[in-house]
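Can you read through this structure? Questions will come right after.
Coming up: chain A.
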Amino acid sequence: MSIKYALLGILAEKDLHGYEIKTSFDDKVGEFWSLNYGQIYSTLERLEKEDLVTHDRQAQDKRPDKKIFSITAEGRKQLEEWLAEPVSKLRALRDEFFIKLMFMDSNNPTAILELIEKQKALYLKQMNRLTQRKLALKKSAYNRHALISELLIDAGLFHSEADINWLTLCESKIKAAMTKNKLSR
Partner candidate 1 sequence: MIELKNVSKQYRQGARAVYALKDVSLSIQKGEFLSIMGASGSGKSTLLNLVGGLDQPSAGEVFINAKPLHGISDSELTLIRRRQVGFIFQFFNLLPLLTAIENVGLPLLVDGLPFTRVKPMAEAILHKIGLAARAEHRPEQLSGGEMQRVAIARALITNPAVLLADEPTGNLDSHTGEEILLLLKSLHEQGQTIIMVTHDSKAAAYGTRIITLKDGALSQDVAIGGPLA
Partner candidate 2 sequence: MNFSNLLRHISFKHIKLNKTQLALIMGGICLGVAAIVSIDIVNHSVLASFESAINHISGRAALMVSGPEAGFPEEFIEQIQSVTGVEYAVPVIETNANLAQGQGRSLVILGVDVLQDHQIRNYAISDESADIPDPLLFLARPDSILLTRSLADREQIKLDQEVKVQTVAGIHTFKVRGLLNPEGPAKVAGGDMAVMDLAAAQLAFGKEGRIDHIDLSLLPGEQLDTVKTRIQKVLPAGYEIDTPAGRTKQVELLLIHFRKAIRLTGFMAIFVGMYLIYNSVSISVVQRRKEIGILRALGVRRGEIIALFLGETLVISLCGSLLGVLLGLAMAKLTIHTISQIITEVYLKTTITDIAWSWPTLFQNAAMGILAGLAAAAFPAIASSRISPISAIRSLPYAENGSAQSSKTKIAATITLLLAILLLMLHKITGGRQIADATHFAVVLILLCISLHTPIFLKWFLDIFHLLLSKRLGAGGRLAGLNLQKNLARNAVVVASIFCSITLFVCSACLIHSFRQSVFAYIDSIIRADIFVSSGHPMTTGGSPSIPMPAEMLKEFEEIPGVLMAEPYRKVYTHFNGKRVLLAAFDVTARLSYCPAMLADGNREDLLRLLPDKEYIAVNEGLSAQHGLKPGDKVMLPTPSGPHAFGVAAVVVDYASDSGCLWMDIQTYRRIYQDHLVDMYELRLKPNTEIEPVCTTILERMGQKRRIFALPAGEFKEEVRKMLNRSFVVTNAVNIITLLIAALGIIVTLLASVLERTREIGVLRSIGMLRTQVAAIVIIESALIGAAAGLLGAAVGLLIGRLELEAFFQLNMGASISFHVHYAATALAILLAIILSALAGLYPAHRAAKTNIVEALAYE
């Protein structure tokens, strides 16, 4: 759903061809959301059908023509409407880790705890990288773009923190259940 508005948002700033759209996307939110060209092109096709986006062809030497995409008036209108609306849907719990937790052997809690441990370490490393990026951003020239990026990094850090906190709670509850089982046996 929101790939649509992300692409509209990118094109609202500047007319770009497909490759440039991908780079801009990665630059902005690539840390949390990776898209492949296929997804981008299929979305762009859909947007063209809805008359939200058009394209021009640009001739290139020794290569096929480049499609330069631009946003239509209708597209701009829809984008503005969307930006003004708050998000009504909660974040989906569709994390891979939840699925793993679901299907792990509940008779072997030690394995689960090990997994949680590893997962936490990974999150911590990830958070450290995000922090490094943030520090790098802080040192670079300060502009609106950098601020938005920093805020997104912050969002990532907060989510990771929540995940770590949740994992710690899992750990603690599983352990409590283990001792309780031992006692009841």
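Some notes on this structure:
The rule is short, and it goes like this: a residue touches a chain if its C-beta (ideal position, glycine included) is under 8 Å from a C-beta of that chain, and two chains touch if they have at least 3 such contacts; residues count from 1.
On the choice of candidates, all candidates are chains of the complex that A comes from, given by their letters.
These numbers were taken from a predicted model, which means no experiment stands behind them.
For chain A, the touching candidate in this complex is 1, chosen from 1 or 2. Of all the residues in chain A, the ones that touch candidate 1 in their complex are 117, 120-131, 135, 138, 157-158, 160-161, 164-165, 168, 172.
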